[in-house]
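Note that one protein chain of the assembly has been removed; the remaining protein chains are unaltered in position.
Entry: chain A
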Amino acid sequence: MRKKTFAAAALLAAATLTLSACGSGDSADTSVAAVSEENGKQQAATVLDQPFTKPDLVLTDTQGTSYDLRKETEGHPTLIYFGYTNCPDVCPLTMSNIAVAKKQLSKADQDELRVVFVTTDPDRDTPAALGKWLKGIDPQVVGLTGKFATIQAAARTVGISVEPPHKDKNGKMVSTHGTQVIAFSPKTDGGYLLYGEDATVDDYTKDLPKIMKGQNP
């Protein structure tokens, strides 16, 4: 009787050890990641001390007509994003987040806001292809295409680095998208806020009314 109790206790101890060894490995990584995500989630926008000048960019819109970015968006709150339509993940998510947040604004504010999507893959993103894709997100979004070199140079002036589309070793096209959305103030026309790709629809919904007035969120 006494012996059996001891054996049971020993087995129980062994079982406890095995359990903890089994369980500890997979939780370590995730808890660290969760903590850092929580910390970064306070404020989606980065406010720039030195706002970007709006790029001097003339490209072709989805109707096939010439679009002068500075002229068309002057005095309007403006969001600019560089991406491409053959992008399954970040580009449609970013544009959909903005589109859904925009719909929470008054009709007048929606008409006042300019959302500009500049393609980084102009060979595939023709005016027609861009128009079709943007219609699925928000027909008010301005889609621009043109020469890649022109787009790349304009992107560089607002701190966005994009590489020319190229074929990978399997012969598939690889394009790059910008990692940030830039918000321009209607008061100064300066690009004063940056949003990373982890900005959610809630972040944009919260911040857009401020951007409409050129205020910091």
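Keep this in mind: contacts are C-beta pairs under 8 Å (C-beta built on N, C-alpha and C of every residue); 3 or more make two chains touch, one makes a residue touch a chain; residues count from 1.
In this text, contacts and distances are computed from a predicted model.
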Chain excluded from display, named as in UniProt, from "Fumarate reductase iron-sulfur subunit", "Phosphate transport system permease protein PstA", "Copper resistance protein CopZ" or "Amino acid/amide ABC transporter membrane protein 2, HAAT family": "Copper resistance protein CopZ"
Contact set of chain A toward the excluded chain (per top definition): 1, 4-5, 7-8, 11-12, 14-15, 18-19, 21-22, 24-26, 29-30, 37, 41, 85-90, 92-93, 95-97, 100, 133, 136-137, 161-163, 168, 170, 172, 174-179, 197-198, 200-202
